[in-house]
Each structure stands twice: as structure tokens, then as C-alpha cells.
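Following this message is one structure expressed as C-alpha cells.
Removed: one protein chain of the complex. Kept in place: all other protein chains.
Let's turn to chain A:
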Amino acid sequence: MSNEINVKFFAALRETLNCDGLSIPHNESITTIADVKQVLIANKPDWQAPLASNSLLMAVNHEMVQSDHLVKAGDEVAFFPPVTGG
């Protein structure tokens, strides 16, 4: 199994970050989706503001979750703005 976490970004957030996704190595300090965010911000300080937005939605393995949701190696974690379909 992969020991990485796959991260994806969508819509306005993808454009703001100018990135549709990346992988980060999983380690013991990453237990929740909030930790994933911290690693991303540590790597790219510019991402602090866009990733800190309260309205940001999160999904783990294609299911919407809260920021205290647990993550493990091999998970796909997605961040995106509130949805506007229909």
C-alpha cells in the first residue's frame, strides 16, 4: 500500500493555489485532515489564507468529512469550496 496521501483541489481553490493536486508522504504526525492542511501550509506558506477559509469543504476517499476526520496512508484527501451544482 502507498505510504503517501493524495491531495486534490477543485474549482476556485484549485485556481487560487494554481495546483490540482499533489502527494505528501504520510508520517506519524499526520492523524487528521487538519494535520494534512498544516503540512501543506508548512510546504507552501502562501496557501495559509486559502486553506484557512472557514467555508472550505473536505472529503476523504470521496466522502465529505469534518477537519477532525482521521486520515491514513493511501487516503485521497480533497479540499474544495462550497458546491454550486444543480
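The rule is short, and it goes like this: contacts are C-beta pairs under 8 Å (C-beta built on N, C-alpha and C of every residue); 3 or more make two chains touch, one makes a residue touch a chain; residues count from 1.
Convention: contacts and distances are computed from a predicted model.
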Listed names "Cell division ATP-binding protein FtsE", "Carbon monoxide dehydrogenase large chain", "ABC transporter permease" or "Molybdopterin synthase catalytic subunit", with the criterion being the UniProt name of the chain not displayed: "Molybdopterin synthase catalytic subunit"
Touching the absent chain when the full complex is considered, from A:Glu4, A:Asp35 or A:Glu76: A:Glu76
Absent chain, residues of chain A that touch it: 8, 10-12, 15, 55, 59, 62-64, 76, 78, 80-86
